[in-house]
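Below: one structure in structure tokens.
With one protein chain removed, the remaining protein chains of the complex are shown where they sit.
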Amino acid sequence: MELTMLYYIIPSLIMFCCGVYGFITRKNMIAILISLELMLNAVDINFVVFNRFLFPGQMEGMFFTLFAIAIAAAETALAIAIIINLFRVAKNIDVEDVNEMKF
Amino acid sequence: MLFGLNILLYFVIIPVLMLLGLFLCQKDNMKQIRTVAVVGSTLLVALSVYLLVDYLALRAAGETAQMLYTDSWCWFENLNINLAVGVDGISVAMILLSAIIVFAGSFASWKINPLPKDFFLWLILLSTGVFGFFISIDLFTMFMFYEVALIPMYLLIGLWGTGRKEYSAMKLTLMLMGGSAFLMLGLIGIYFHSVPEGQQLTWNIVEIAEKGAIPHDWQLFLFPMTFVGFGVLGAMFPFHTWSPDGHASAPTAVSMLHAGVLMKLGGYGCFRVSMYLMPEAANELAWIFLILTGISVVYGAFSACVQTDLKYINAYSSVSHCGLVLFAILMLNTTAMTGAIMQMLSHGLMTALFFALIGMIYGRTHTRDIREMGGLMKIMPFLAVCYVIAGMASLGLPGLSGFVAEMTIFVGSFQHTDMFHRVFTIVACCSIVITAVYILRVVGKLLFGPVQDEHHLKLTDATWWERFSAITLIVCVAAIGCFPNFFSDLIKFTFDPEFFTVLGLIK
Partner (left out) sequence: MDITMPLMILAIPLGMFLLLGLFGNKMSHKLAGWLGTLGMGTALVLAYTTAYQYFFSGSELFINAAGERLQHAVFDYTWLEFTEKLIIKLGFLLDPISAMMLVVITTISFMVHLYSLGYMHGEKGFQRYYAFLSLFSFSMLGLVVATNIFQMYIFWELVGASSYLLIGFYYTKPSAVAASKKAFIVTRFADLGFLIGILILSFYSSTFDFVTMTSNPQSVFASTAGTMFMGGSVLTWGLVLIFMGGMGKSAMMPLHIWLPDAMEGPTPVSALIHAATMVVAGVFLVARMFPVYIVQESALEIVTVVGALTALYAAIVACTQIDIKRVLAFSTISQIAFMVVSLGVARPDFHEGLGYMASMFHLFTHAMFKALLFLGAGALIHAVHSNDYTAMGGLRKYMPITHISFLIGCLAIAGIPPFAGFFSKDEILTAAFNNSPLWGIWMTGVAGLTAFYMFRLYYRIFWWNNPDYGHHTPHDGPWTMSLPLIILATISCVAGFIPFGEFVTWNGHEYIIHLDWTVATTSIVVAVCAIALATVMYRKENAIPTRMKNAMKGLWTAAYNRFYFDELYIFITHKIIFNLVSRPIAWFDRHIIDGTMDSFATMTNYASEKIKGLQSGSVQQYVWVYLVGALLLAGAVIVFVI
């Protein structure tokens, strides 16, 4: 059996959809963050896969993935920091409950 | 030219320097703040007097250009926006008025509390806008300064006001901004029709007037836009309701500046932009606005008759008097327009005096309700006498400014060849009786009669800075009233008689 592109893309699609589902439905900020990461990684997989199958001689997709991973790490660190601070103030990291700054 | 710069620029430079000076002041150090305010406003008065003298000398030397001291600096080339300055007799008179009122206002807010530094900052920013407005002859720059003058009002009323101050401040700002929206539209319209096809578009008033290229059907659209836009600030019925609330809530100096100068921006703008640039439309549509302003005049006076709050009485009286300004402008003849400008001067000084006195009385009695006061003549004779003088000026006693202004308006308006205009003039004349009713009602209730409240007996008369502020204004009111011809000539020279004869408006 040859591993075609589809074998990679379908899991990544499932991963992305899980991410979207989680992002929309979860109320816990950490869970939302994890969903976000899930979507991001699904995209990373796509990048690598497309690069590997469509433009085998080039490395741009790989580089882009590395970039995205680095940025995702930074962003996660920032988000976690905000969430921790928020937890200190509000004792809660549920998005529904932290709405003092709304309107 | 003064120290190598166009003299007019100093009217913007000095307030800006005052702003810088105020920044450097320590917070709550009244001495420093007062020094900056007094020195700056004195300089402004001195400068405006110098401008007046110099202007008259130039005219006497045979200078016949429409605008003097003209100059222009480009600041946005793509749209041909310039900082174009220039003055004629009317602007000179208005600048003098503004300088005097800023001066008197600084003294009237001698003990402003809290945040004196911030108060003066906003007040001076406001006056920067006012002076800038009067010296500009570029429509865009003019509009910019106009907005600069409006915005600080919100904070001044909202922070230092009394009563329902947030509501009033919001109402005032929103209504004036609404007017600005019309105005902006009108100004842009003028810009795009300022010159015949194919030439470089311009914002410059003098150039636009010379070319006279605005097409007739566009005039019919743009005239109401600009007239209503400025008319809102000139308290034209039915867009006047910001005025009673705004005045009632504003602190003393702000009321003075607002009624004394800012409302004049409306009248001046109506004259300078709407009338001057679009005379044909003005002539055609004048009747609509004559009815509105005629209503303003009588309606404001009647409303004032039954108010019980001193500031409301005065605010409605301003509606009536400012209505007369717009009314006279719409008559489109030299005498009536001269009267309109004199009424602006007169009303500016007189109403500033009124608001200053009301502020001083309120500061002592802590009420503005005339039913709760009485017999103040006995307790604070100086303030009471000044109030009577202000009242007399308002109801048009000869020898004070109100009389000459109103009479010039009435006589001028009555020279109109059209019967409709003359009948409306008679209607407007009726306001002099109603004015007497509400002024004497207040004077009789507030100053004469027995003392209403025992606690008031302990109150003191005016302090020296209050006296100074009031006397400055009274002297100016009397000066206009006693030597009207000087002011009338200053203003009248501005009007090009052919401007009206072409329209066939003069007998």
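Letters A and B mark the chains in the order given here, with residues in each chain numbered from 1 onward.
Just so it is clear, contacts are C-beta pairs under 8 Å (C-beta built on N, C-alpha and C of every residue); 3 or more make two chains touch, one makes a residue touch a chain.
On a predicted model such as this, the values are computed, not experimentally measured, just so you know.
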Chains on display which the left-out chain touches in the complete complex: A, B
Omitted-chain contact residue, chosen from B:Met67, B:Met177 or B:Val437: B:Val437
Sole contact to the chain not displayed, among B:Asn6, B:Gln32, B:Ser72 or B:Thr241: B:Thr241
Among B:Val53, B:Leu201, B:Val411 or B:Val475, the residue in touch with the chain that has been omitted: B:Val411
Full-complex contact with the absent chain, from B:Lys27, B:Lys111, B:His366 or B:Arg422: B:Arg422
Where the missing chain touches chain A, by residue: 20, 23-25, 32, 95, 99, 101-103
Chain B residues touching the omitted chain (full complex): 170-171, 174-175, 237-238, 240-242, 245, 299, 302-303, 305-307, 334-335, 375, 377-378, 392, 395-399, 403-404, 407-408, 410-412, 414-415, 422, 425-426, 429-430, 432-433, 436-437, 440-441, 444, 447-450, 484-485, 488-489
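Just so it is clear, only the chains that are shown with their structure count from here on.
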Chain centre separation (chain A, chain B; CA means) in Å: 63
